Each structure stands twice: as structure tokens, then as C-alpha cells.
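Left out: one protein chain. Kept in place: all the others.
Here the chain labels run A and B in written order, and each chain numbers its own residues starting at 1.
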Amino acid sequence: MITLRSEFKKIKRKKIGLTMCALIGVQFAWLLWAGNHPDEKERLQGWIEMLHSLPLVSVIMMPTIMSVLASRLADVEHKGNTYKLLNTLRRPGSLYHAKVVCGTLFILAISLAQFLFVIALGYSRGYAGHPEWKYYTTAFMLNLACCLSLYLLQLLLSMLFFNQMIPLVAGLGGSMLGLILMYVKMYSFLPWGGFLSAAQVNMDWNPETRVIHFYYREYSPVELCAVAMIFVWIVVFYTAGRILFAGKEA
Amino acid sequence: MPTQNLVETHNLTKQYGKVRCVNAVNMQVPPGSIYGFLGPNGAGKSTTLKMILGLARPTEGSITLFDVPVNEKNRMKLLAQTGSLIESPSYYGHLTGEENLRIIQTLKGCSEKDIDKVLKIVRLHDARGKLVNHYSLGMKQRLGLAAALLGFPKLLILDEPTNGLDPAGIQEMRELICTLPSKYGMTVIVSSHLLSEIDQMADHVGIIRKGELVYQDTLESLHAHSKEQIALRVSHTAIALDLLRQKGIEAVQEEEYLLLPMVDDTYVANLCRQLITQNISLYRVEKREKSLEDIFLSLTGKESSL
Partner (left out) sequence: MNTSYIRAVKAESLKLKRSPVWLAFFALPLISAFFGTMNYRLNIGVLKSEWYSLWSQHTLFLCYLFMPALIGTYCSYLWRLEHTRHNWNSFLTAPLPVSILYLGKLTQAVRVTILGNLWIFLLFYICGKLSGIQSPFPQKALEWFLCGTLGAVVVCCVQLLLSLLIRSFAIPIGIALAGGILGLYMTNHDYGMHYPYSIYCLGMRANNPNMEISLSALIVNSVGYIIVFATLSVFYLRRHEIAAN
């Protein structure tokens, strides 16, 4: 608990909250732009369309946001050369756990903001009916889990390497991989593929009538495995972090 | 030898917010000297040195190096003749010691052979190919000194160069610095918060306290301040004091002791005899010396002592 509180103190003047708000702001701007239809017929599909856009926005931005967050939290210690110092002050590993919890709280806030914004936006635009809570809740949980798995991976890399270019490039590369895989509709078990695996809405586009139709899809057994993989990654990265940073050296 | 000082500051002042961390400092460093810049931590040593190097801008006052005023126009020319090691050593940890020196050598535009020479001087010749991340703190500090020595500048500014070194390392660094003026004709400004260190290295001393230069002269004159006294402890202090004063001796009482100015041995013998004839018992006769440490503390204030 003390370690966690000191973790928040350390980032107090680092403007990380501000950065996160700015990046989330860009997401909002994108969503504002994405689902803005003057046509009432298209607004009928508003809620489901938003659920279609969300994973796309997430796959592009979240991996990088997670790498920025993790690097910001880990780099404080690299710059101050305090890994050794802190490990003498606290039980080894508690520093890692504090960073995990601190980051998780950030992620929770980010995801919550993302979904509340979408819901508020939908109502203010007068989308027909209400959001389908079953799908929205699932989407929220899976989005959260995906972010968490990526954050744990990035934290691992950021704490491991002094050169922060390595984790940041990994974040960018992963982001790109995830996006392209989504673009070519290829499911994968990679951590960055999670957003796509978790997506619940598919789209049909009729080139002749130029009408887009969104529909909820059922997970096939392979896709279910891919979704389950998100949680496997969480466990893997967390365990790796524990093993690496609960040891004597960090 | 030129009469002008190599480094001179005039009313040098640096203000952060409302605090004047350096206040009207007039530093004078004669050429060829080792100028010990002494003061407790946070007295303004680093800030003063940074202003001389142009890393911080003076709020007021001016600086001349080599008789040339320090300004934007002259800065490059002056930096080319100056080597410095400020605060902790600068280094690129993913590179070897030699590669680090090569970077500085390239920037300074001095001869490549200098790298070899300075590596030998600081005795890092064997560790030249090792990554600096794997250096000990003392080795990093020596690497910093080597970098400052590149190009064999006329002026060397070293800020707390013995910080973080072990006793052997301190000794080594000290000996190294002492040889620089005679061997390479350098003038050295070296700061420290330890009087003993300056005492063993410097020939000129400037003492800074809360941003003000409270003392500046040769080390010899500082030593001259340390005066010797005779201390007496007797059975009847008050009577003895009266007696001494009647004889025209400027004695003062300090706790149980009477302090007399230094006098020769026969005079002391006479005094003792007279005290005894007055039935005053004599317990102690001691020679006292006011140490350099006492002078330093009285100049810098006891509250900010080390």
C-alpha cells in the first residue's frame, strides 16, 4: 500500500494523467468523427456501429498508449537509478506490484472513460433504442483485459531495458501488426490480436446498394480460444514479471 | 608571469526566485594556481562554476576568462581552452570508456593521440574497452576527469571530483590534480566541501557560504590565521586572572581555562613560579592551536558545518 502511494507520488509532477487524457481525447475525437450520420436510417444502427468502431480505435491506439504508460512508470526508476535503492527499502517485487496496480487503475479509468463517452455520444446523437448491455459489458471487459495484457507486456520490457526505444518500438510494431491482422481479417493468438479476436460485430457491405449492415457474430471455437488467449497472456506476462522482478536484482 | 588573474568574476550573482544562491561573488584565480573552492553543500559552488562555464546565466555581474569577457560571442573560443567536470560525471553507458572519450575529442576537435594520453594519466588504460555501465563510480569519475583533460586545456574546472570515491581513490585523484599545473601548465579550480581535501591540494582558497564569498586568499594566509595559545588550568581561576592582567598579559577565561597569547618558554616558567608563590595550584599548562577546521567553521557558520 505504501509502495503504491509512493508510486502515485512519483508520477505526481510527471503529467502522465494529462498525457493519458490527451490520448483519450484523440480517441474521442475519432469516435466523434466516425459515427456521425445525419441520416436517420443509419442512426438505426448507431449502437452496433459504435461497437464495431471501438475495437478498431483500440487496436490502433491502445498498444501505444500502454507502452507510453508503462515506459513512463518504469523510466522514473531508470532515470533516477533507483531500482537498487528501492529494492533495499521494500520487499523485492513490491515495486513491480505497485507499478502493476498503478497502471491497472489508469487502464480502468481509460476504458471506463472510453465506454462512457461512447454511450453518452450515442444518446446525444439520438441512436435508436438503447445500447445492448450484454454486448457492451462484454466488450468493456474484453477491452480492459486486452489493455491489461499489453500493459503487463510493456511494463516487462520497460523495466527490463534501460533503452526505452525497445519497448516503445515493440508497442508500435505490435500496434501495427494488430491493425493489419484486423484489416486482413486474420485471427491470431498474438497479444495485439486480442482486440480483433474480441470484436463482436461484423459488417456486410453491399457494393451495389452501398448499404452497410452490422450484425453480432458468434465466436467460433477457434475464436473462443483466441479470446481465452487474452487471459492466458495476462497470466504469462504477470508471472514473468513476478519471476523477473521479485528476484534480487531488477 | 602575467599579473592578471586567469579567472575573475565581478559581482557575480545568481537569483532563483527570491533566493540569491550566489551573491556578489568576486572570485580571483591566478594563473598556474590550484584554486580550492570551499563551502558546505548548497552554498552555491556548483552554480558559480556553471556560470563560469556558461551553463547558467548570471542574474548580475560579469566573468572574465583569460582576460576576455565571457559572452555569447567569445563563449566557443573560451570553452575550447577549458575542461570541466561538473557534479556527477557525464557518460554514455552503452559505450566503452574509449568511445566516450572519442566523442568528446571529436567535439573538442583535439588530437586523437590525446585519448591515449589521458587514459594513461587517469589510469583507465586497461579498462578502455569496457562499457562504462560496468565501471565503478570511481572509474566513472576518473573517466570524467580524463574527458576534461582532453586537449590539455589551460583551465580545468572540477566540481567535487572526489565525490563518491573510496579513500584510496580520493588520494589518487588528489595526487593527480596536484601535478597538473607543473606538468601541463594548467590552472585548476577544484571545489569541495571538505577542508582537509582543499588543504592538501590547493594553493589558493575561496570559501563560499550561503552564496557569499567570505574568504579568499592564499592557503598560507589561511594557515596564518591559525594562532597558538597557552592554556592554564589553576585552582583559583579568578585570582590568577587578576594577577596576569596586573602584569599586562591579555588573558581571557574560557570555561575552566585561562587563555594567554603565545609566549616563550622562559616566560611561561616565570609565570608558573609566580602563581605558585601566590598559593595557586597549577593543574595544567597546555599549548593550544586554533585549527584550520575551527577557522573554516567560524567562517562558514557552525550551523552549516559538515
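We take it that contacts are C-beta pairs under 8 Å (C-beta built on N, C-alpha and C of every residue); 3 or more make two chains touch, one makes a residue touch a chain.
From a predicted model like this one, the values you see are computed outputs, not experimental measurements.
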item: Among B:Pro30, B:Pro89, B:Pro161 or B:Gly206, residue touching the chain not depicted; value: B:Pro89
item: Of A:Ile180, A:Met203 or A:Ile243, the one touching the omitted chain in the full complex; value: A:Ile180
item: Hidden partner chain, touching residue among A:Leu116, A:Met141 or A:Val169; value: A:Val169
item: Hidden partner chain, residues of subunit B it touches; value: 47, 50, 53-57, 76-77, 79-80, 82, 84, 86-95, 99, 102-104, 106-109, 147
item: Touch residues of subunit A, complete complex, unshown partner; value: 14-16, 19, 22-23, 26, 29-30, 33, 60-61, 64-65, 67-69, 71-72, 75, 78-79, 163-165, 168-169, 172-173, 175-177, 179-181, 183-184
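Everything below uses one rule, namely that only the chains that are shown with their structure count from here on.
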item: Rounded Å distance, subunit A centre to subunit B centre (Cα mean); value: 56
